[in-house]
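Here the complex is missing a single protein chain, while all its other protein chains stay put.
Should a chain be cited, it is by its letter among A, B and C, assigned in written order, with residues numbered from 1 in that chain.
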């Protein structure tokens, strides 16, 4: 019972609205529990290079079931996971990716946002993650 | 003057509605004039392997500004473009990808659809392409 | 509710036993519904190049929820899906990959086998697919 398109689109729309409200231009990607894309949008004039980053953030958040920024804290030089971003075809380990959880904490996928500061990216991703409603 | 997100979403929504009406489960992708993704959806239970095919069809249609099936006619063994699918990180040259044109025939991007027969894929892509309205 | 390791190992073991019984040396791979590896073995002296083929067969079977050989019938020169193997990082479209189905036909993953003739590969994959028991 994976993430439905309806749920993924609700997450994308909520993130989009948050971005419009904040006045930032974002790429927004949602993956399911298998880390495969379900929905994606690129806002007008959003950084082109942030498209791949948004996808990688969504996948990274689901790959390790934690916000991408938490991994970044562990992957610094001298840290226990230094160099982890060389796995899985490339990870992004700074904030902006959040796992999507269902009832009972069931892992359903991830959302990744990129296009502004990492604080903004995270805030927009959070708005999306909070909007994943019932199937 | 690139394709707007609003236009891309109109194309995706029209294609989605056509797919629902036909009772098929599709992956639908839209790229802009730079052949970069603008919007994408995967319908519930659509073939997982068709996600990448939909993206490649959208890009292929824009790369050469013609429907993907037209390229397939030229890339058969003995044909003038035999093997063209080895370029650009992989092309898909059977039907389901259509270029998106604006006023005066201006090339604006491409739409790619995958998840059923190639005839169905093309019909759904056409519904999407026809729905790209004014900016 | 994905494929469990216990189920994947039951499939691998049944395929392994079938291969021993047939006197063939196989690579055997099992993926879950997200097309991600769950279990894999390479028998002693099995063709080294068949390892990647087994993995790609398992993924291809799940990507399109049909035996890999069925896709091969459609992807010949002049066929409707000619060139499909250029998608998804490379597909294998000859026999030896079979989708794994659960109760009610629910798609749970795929098994891929490579190391002998395609008829042998398919027979061994079938033995594995039939052994996916209860969770």
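Details
Simple rule for what comes next: a residue touches a chain if its C-beta (ideal position, glycine included) is under 8 Å from a C-beta of that chain, and two chains touch if they have at least 3 such contacts.
Source: prediction; values computed, not measured.
Here the chain not displayed is in touch, across the complete complex, with A, C. Annotation: of C:37, C:66 or C:118, C:37 touches the absent chain (contact as defined above).
Checked against the full complex, the one of A:21, A:45 or A:65 touching the unshown chain is A:65. Touch with the hidden chain on the side of chain A covers residues 34-35, 59-60, 62-65, 77-78, 80-84, 86-89, 91. What chain C contributes to its contact with the hidden chain is residues 4-5, 8-9, 34, 36-44, 48, 51.
Assume only the chains that are shown with their structure count from here on.
Per-chain Cα centroids separate chain A from chain B by 25 Å.
In this assembly, the C-alpha centroid of chain A lies 31 Å from the C-alpha centroid of chain C.
Counting only residues that touch two or more partner chains, chain C has 34-35.
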